[in-house]
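Notes for the one structure printed next.
In this view, the complex is presented without one of its protein chains, the others remaining in place.
Moving on to chain A:
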């Protein structure tokens, strides 16, 4: 099977590894780098569980080849928190508002919303719902995720002020 040696930055750390050219980025992150925070649901671009940031933009890791991430910067859910002791404001708000139940969709929700709140720091609930329209959650019914996002946005605005 054809493979390639690739170098990329994941959560600020430089990694070099062999990747089969047909392997998608989600499998590479989980299988080769051991970063199992990124979840794989459908592997054909429908559920959003695999969302990671590629050069700061939310993308579906099942729809990008690992070799395409060569020389790029990837942020996964493991890279969101500022330190091992502190949570990202979105993570803290998800905890406080029951924004997760089984947690399967959570990594994709958090990475999607991280990019969204950077673009849109003061969103309406409607805008939050559109932002997560590409992420399926089978547990929460979304209301608690929306509430958590509104709270995180408030906290981030206050921290920035």
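Here is the rule we use: a contact is a pair of C-beta atoms (placed from the backbone, for glycine too) under 8 Å apart; a residue touches a chain by one contact, two chains touch by 3 or more; residues count from 1.
One rule holds in what follows: contacts and distances are computed from a predicted model.
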Quiz item: With one chain of the assembly withheld, which option in "Class I SAM-dependent methyltransferase", "NADP-reducing hydrogenase subunit HndC", "Glutamine ABC transporter permease" or "Xanthine dehydrogenase family protein subunit M" matches that chain's UniProt protein name?
Solution: "Xanthine dehydrogenase family protein subunit M"
Quiz prompt | Of A:7, A:102 or A:130, the one touching the omitted chain in the full complex | solution = A:130
Self-check item: Residue numbers in chain A that touch the chain omitted from display
Solution: 1-2, 4, 21-24, 27, 42-45, 48, 51, 54, 57-60, 62-65, 67-68, 112, 115-116, 130-131, 133-135
